[in-house]
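The next block holds one structure in the form of structure tokens; read it before the comments.
Some chains have been omitted; the remaining ones sit where they do in the full complex.
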């Protein structure tokens, strides 16, 4: 299939790599052209503008940081809308606002093109291995015809119906739930640490009992190690998602007190200068609010402690 | 082993049944004696008072609703403290406050008896099958010697060290995290329902992607069905736990904004008359706050919808 | 002075009336022209478009519902920007977002016109009597030259300096503080009522002791009477302000947990169908969340109760 990927951040690059590996004909575009070069070597065509990139595409996949980036790439004079062939499909996989999803569907339809919302759950490594979860909604035939893209990068596609806004909202809601896990753990670690309990041991208890799920293992693990510099998902991006969730909830008239707490925690993280940190930085904010120093892992120590904890575990 | 179980609520009864099935010599006590009768038929001795119940015990297990019940059974003139043999062990498996755990350890030590904190994670059905998770802390030999009890009812025991307060705090913190899952889902369902998305489909998306963990499946499942009358864990008991968590956090000086939100939601649930409902009633509260009617499941309908949702799922 | 008033809602109409009474030469414009007619009879000129309205103005005052309305009246082809004489002043007295205040200043400067932010505190009745408080910021000579307008409608003008954003932010912050008074009272009334204490008596205690300020008397008084239909300041308008406050705080990176609570309370008010009610509707929301019926005043009864309360008061 002739596929274009617009946006080669961590996730877009992993998806582009996977699509190439699966034998698709790929065109790539990125605002900063250096990030596109490695793909040229692997057989992709590198385009100089969004319009050029999609001029012959069957499916144009956008994977960008926020609404503004998607709008720039789509609606600009040299954008997707002006250059995508009639009948071809724009698949938006970015996390975007609900109104933008609706607008994209409307404008592409008016231009004789097709549109599908298809945000994903999972981290870039999952994309590289074809293990993402794809949440799709929109015009039924567009979703259907884009399936080869979803199959390449995802382990499963859930189709939510024909409203393009549905997938966008579900993605925001899923991210919100992820953030509640992070804030919940952040408060839990603060209370446990302040009581003098080893956080590694607490983490082992949680993840070996009721909270034996990847999200708890991943974020609890980062917190135990004080490792919030990994930046899989930075605090400003997380705050952007919380804002979009709250805006959608406001429009729908749903109070979301947990989302408000999370919002304030991210705002405070940025106020404290933690712009480059992963969203697990909420543990640092909760620790500081409790008068604790952040955890700084001494690797050797940490290993010893972890293994001590494990040896106390009786099956 | 000669074991006494004090408290035959859902959890205590399941534990007593399991201990009998595993061949232990059992004495049971319950304030309302009718709940003890079925155990007599199965070979247990039914005692008329806590003191009588523990007079010959090697291990006395208390599994009661709250601090007040544990204090009544332990410190009364006819209580455990006055009658447990020297060297025997009181194992408190109830969810109790941190100060009470410390006080129990101190007073039993003064009386020449031993004490271990050993709260559990899991529902009564897990107890009946020996599948609980046991979190133990306290005097090392006491925890060690009570191990046959833990082995009978649990699939795993995590030993947290010698401070009896540690296990009590971890149990409260685990329950807090469980409640954050429930409140998070409650808000998520409200926003999704208000957008006109089928909650069953949303639940399927969540639990087949990042939130593929029993806690999400259990509580999401109850919410999808509007089934908050199951009362595995009633709202008043959940609120009691939140109160104990906040009291512990207050003493340790840790702000817990999520715990405060959960507390208010449970208080509002009780104010609305939902005293007998399961803690998944938070979904009903969130729905009402969003101007939605609660979900009332039409079973047939529900099955059809679920299967329709499944058929849209492409692997 | 030749003054134009754009927007004849409650506040704009009161201001226009006052300006006429003070002898200024007035042109008025309102999107729905009927609201302008009464002013024609009193000597004002009624304009058919914003552009016509300001074509000969020395000062053009806009007093509109929200950002969208101000943008429409200002930036449209027939708007203020295109028609206000060079050197004349656009005084924005509406409650608007911080970025819009900055944008207005920039664009008017570019067009050779002048701009001042001058939002007001007070209700329409205060405007009609020249008793508003005016908070002004912007280009110093613009603020100075618009002083005759401020003198006509206000009892006092506070000049905050030359940044047009400052007055906009102070206005939002003042409205936020007003909302915290309303939510604080709402929770207080719920707890007092549920304890069986007469809300009128509670109100008398408050306002005769530490809370002897007009805001407490006004909003407490509305709550005691259950009188949230007065719509001096409707819930949707209040929510709009909270949104702007939170957006400004987000940009400045300031967590505002009280603003988040207020936001959720207003969202819930709208979700429950209370769109037409005054912002004191928060008392109704808090009462419902506490399982109470809203207060419905029986006027006679109320008078009797109030006088009974007064008679218990000993000086």
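Order of writing sets the labels: A, B and C. Residues in every chain begin at 1.
Keep this in mind: a residue touches a chain if its C-beta (ideal position, glycine included) is under 8 Å from a C-beta of that chain, and two chains touch if they have at least 3 such contacts.
Only a predicted model underlies this, so the values are computations on that prediction, with no experimental measurement involved.
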Discussion item. Whole-complex copy count for this homo-oligomer, where the file places 3 chains?
Written reply: 4
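In this text, only the chains that are shown with their structure count from here on.
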Discussion item. Counting only Cα atoms for the centres, state how far chain B is from chain C in Å.
Written reply: 51
Discussion item. Distance between chain A and chain B based on Cα centroids, please, to the nearest Å.
Written reply: 35
Worksheet item: So how far apart, in whole Å, are chain A and chain C when each is placed at the average of its C-alpha atoms?
Response: 40
Discussion item. Where in chain A do residues touch two or more of the other chains?
Written reply: 249, 253-257, 261, 264-265
Response to the item:
The chain B residues in contact with chain A across the complex are 121-122, 133, 135, 147, 155-161, 163, 165-166, 169-170, 173-174, 176-178, 180-181, 183-185, 187-188, 190-192, 194-197, 201-202, 204-206, 208-216, 245, 248-249, 252-259, 261, 264-265, 286, 289-291, 312-315
Worksheet item: Residues of chain B touching chain C in their complex?
Response: 257, 268, 271-273, 289-292
Practice prompt. Can you check the complex and tell me which residues of chain A touch chain C?
Written response: 239, 243, 249-250, 253-257, 260-261, 263-265, 267-268, 270-271
